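Read the structure below first, then the notes.
Every protein chain except one is present and positioned as in the full complex.
And now, chain A:
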Amino acid sequence: MAKTLFEKYGGFKSVSRIVMSFYEKVLDSDQIGDYFEDIDMSRLIDHQTKFISTIMGGPASYTDDRLQKMHEHLKLSHADFDEMAALLRETLTEYGMDRADVDHIIREVEARRGPILSAGRP
């Protein structure tokens, strides 16, 4: 079986660093930071740890259904989604991931655009 990116980049050790810097970028973003204004810190981190693990092929699985339920009340726009993807790309690149792997992860995220924006604005 091919190694997952999760294994390739050292498992939780790297996920934790990626989550930490992604977390800061997201909070600092003027585009999407406000969505996290009142969210409980531990919930946000829980969400991001699971999400990053999932897209790297780690031991979590976020179903599209759950992603949809968690995001529908936020009514996110495509611009929000693009910002999130851009910040994630930035984080992963800073972390020193290969270009091809970053592209792969972003494609994984892109594949979830539908469920995440389900109730959003066009």
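Basically, a residue touches a chain if its C-beta (ideal position, glycine included) is under 8 Å from a C-beta of that chain, and two chains touch if they have at least 3 such contacts; residues count from 1.
We adopt the following convention: contacts and distances are computed from a predicted model.
Participant: As a check of understanding, state which of "Adenylate/guanylate cyclase domain-containing protein", "NAD(P)H-dependent oxidoreductase subunit E", "Formate dehydrogenase subunit gamma" or "Dipeptide/oligopeptide/nickel ABC transporter ATP-binding protein" is the UniProt name of the chain not shown.
Facilitator: "Adenylate/guanylate cyclase domain-containing protein"
Participant: Just name the one of A:7, A:34, A:64 or A:98 that touches the chain not displayed here.
Facilitator: Missing-chain contact among the listed residues: A:34.
Participant: Which residues does chain A use to touch the chain missing from this display?
Facilitator: 12, 15-16, 19-20, 23-24, 27-28, 33-34, 36-37, 41-42, 45-46, 49-50, 53, 58-60
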